[in-house]
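Complex shown without one protein chain; remaining protein chains in place.
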Amino acid sequence: MTTLRTRTLEASTAVQIARRSLFSRLTPLWLLLPAMIVLLVLQVYPSLYSIFLSLHRQRRAGFEFVGLTNFELLLNNTGFRESLARTLVFSGWYVLLTMSLGLLIALLINRRLKFTGWYLVVIFVPWVLSDVVAGTMWRWMFLEDYGLLQEWLRPIFGSSIYINPSGAMGIVILASVWRAVAFSSVLFLGALQTVPHEILESASLDGASRFQRFWRVIFPLIRPTFLIALLLTSIRSVNTVGLILATTRGGPGTSTETASVYLYDVTWGQGNFTRGAAVSVVLFVINVVLTLAYLRLITRRSEMGS
Amino acid sequence: MVRSASEKRLDFLTTHSILLVLALVFIFPVVYTLMTSFKSRGDVLTRPPTIMPREWSLEAYDTVINGSPMVRTYIPNTFINSFFSSLLIVPLAGLAGYTFSRYKFRGSRALELTVLGLMMIPGLTNLLPLYRMASDWGLLNTNEIMIAVYTAGGLPFSIWIVRSFFDAIPRELEEAAMIDGCTPIGALWRVIVPLALPGLFAAFLLNFVDTWNEFLAAVVLAISDKTATVGLYDFQSSFEIAYNVWAAASIVIVIPVLAVFLALRNIFFRAMLEGALKG
Partner (left out) sequence: MTKWMRFSLLIAVLGIAALGLGVVSAQDRSITIWTKFNSDSPQNSQDEWMAALIADYNAETGGTLTNVTRPFDTINVDLNLAILAGGSVPDVSYIDATALTQFYVNETLMDLTEFVTSADWYDDLSPAALAACTAPDGAILCVPTITQGTLMYYWVDAFPNGFDGSIDALAGATTQYQITGKSAEQFGFEVFFFPVIASFGGTLADENGFATWTQPETVEAIEWIRSLHTAGAIPETSLASGFDYENNFKDASAGSFIAGSWSYVYLNPVTAPDGTAFPADSTSIPSALESGELGFAPPLHKTGSQPVSFINVNGWAIPYNAPNPEGAMAFINWAMDSVRLAEYAAAYGGLPTRQSSLDMEMFQTPYWIGVAEILNEYGTPPPAFFDYGAGASLFAKTVVDLILNPSRDILTALEQAQNEYNAEIAAMM
């Protein structure tokens, strides 16, 4: 008798749980719906439309299908290929400097000495400035004859740093890193604060150099954050447009014309949106390839962890 | 634990001196911009250049504040766009981030990656379709379209940020609440949201700053309803930049957003640091 009652009770709970799980199986749908609708309409649809554009050419009467002509033209275009190479240079330096400076600042602030918090605030100020403002001011500081930094750096780098192809690239990289470091510092600092203080302390005792200590003990613990920051920084670097436009407009000549600036030039500079769409498809593919490479690293990490 | 006092003092000194140098380097362009904004027109182009104005002048600020709609129109406009888009992002990203954090269903991982993947799309070409849509809907040059575009633009990143905050909140909390008879939504609202508030706030502030400074979408979609960064170009006539005026305008634009950031920095940093974005 008692066993029977227990069983019915169990059965009814099972039904309840089943119902509940049916409900909760639908819950994620309702929760996700608003965000997904917004993204579908304002991000996914325009992106698909861009792919459509990349296969056409434009006329007032409408779009004429031209197949892969736009891509063919692009890949045969030395100017575009060179801009891709410049994207790699820009992105490489940008990622390297943003990550290492961000890490350095985070490590220093994380020593939890007095007053270090204020440095974080100061470093965040460039992040609050807009690309347009920042770019113009960097440009001005490097202006020959009238620019302050140009004047100060003349003994080291000579005149017209801003007009030298590598100098211009350097300025653009520095200006972008200057704006981006704050964010990577705070990401790293967040990760470092989860590292127990004892580990940091004991790591400093074993007599190994600071550098070794960092790589052996601390780095493995913040590695997930490191990879996330790497991913975000990499995507941002490939898509950087505003700051380069405001600082050099891709110049002098084509010295700082990254693929994103090339994209701007083709679309909003010359009004060729169909070819521009093809450029953006190529850029998207580059981002995906880079991201997949990073994701592979993350997956390898979690396999190792488990 | 057994480090000597002198070693500690040395540490203190090196740490502070490195950070101080870095901080000075970081703040220098901003200080220089501030100084430039107090220069007179003739003072801007001096050879050799100087940091401090030779004579302090408010001429540039007069041009920006009284000679243009910057303060009256452009900045309020920017505020509306930034504030409402960031505000909209909070519940949208909150619900989506929570879902990705707590529910695993078929395709959930793929969907999440797709959302993140949206960050990889270069925004520039999407502006053309958006321009077409805005024009079809009669929304060109309105705050509505800017808010919509900014909301969608900031969502993927915000979802990811908010999601990692939810991840940091132990599941046991809402399970306990559900056992107490709460529905999943009720548990979310009563237990999780208060705990995730700093994370939601961080998402708000990140988007607020980003959209405040946004330029390319604003110049395409709202050329006759200018935002502050687009309005900056008022001070750059076709063939010249008056750098002192430009600097003053830059300072005027940055003051509101900097004030917001400074006022809320403690909450922001606490959120960002405690949330520990671990992916």
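Labels for the chains are A and B, by order of writing; each one numbers its residues from 1.
What we mean here is this: contacts are C-beta pairs under 8 Å (C-beta built on N, C-alpha and C of every residue); 3 or more make two chains touch, one makes a residue touch a chain.
Bear in mind the structure is a predicted one, so any value in this text is a computation, not a measurement.
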Chain not shown: contacting residue from A:S130, A:T225, A:T248 or A:T291: A:T248
For subunit B, residues in touch with the removed chain: 41-42, 45, 47, 63, 67-69, 128, 131-132, 134-136, 140-141, 223-224, 233-235, 237-242
Missing-chain contacts mapped onto subunit A: 57-61, 66, 69-70, 73, 76-79, 139, 143-146, 159-160, 162-165, 248-255, 257, 265, 268-273, 275
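Heads up, the rule we're going with is that only the chains that are shown with their structure count from here on.
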Geometric centre distance via CA averages, subunit B-subunit A, whole Å: 15
Contact set on subunit B toward subunit A in their complex: 1-3, 11-12, 15-16, 18-20, 22-23, 26-27, 29-30, 32-33, 36, 44-51, 91-93, 95-96, 98-99, 103, 105, 108, 111, 115, 117-130, 133, 148-149, 151-153, 155-156, 159, 184-185, 209, 212-216, 220, 229, 232, 241, 243, 246-247, 250, 253-254, 257-258, 261-262, 265, 269, 272-279
Residue ranges of subunit A touching subunit B (in the complex, touch as defined): 24-25, 27-28, 31-32, 34-36, 38-39, 41-47, 49-50, 53, 101, 104-105, 108-109, 111, 113, 115-134, 136-138, 140-141, 145-148, 151, 178, 181, 186-187, 189-191, 193-194, 201, 204-205, 224-225, 227-228, 232, 235, 238-239, 241-242, 260, 263-264, 267-268, 273, 276-277, 279-280, 283-284, 287-288, 291, 298
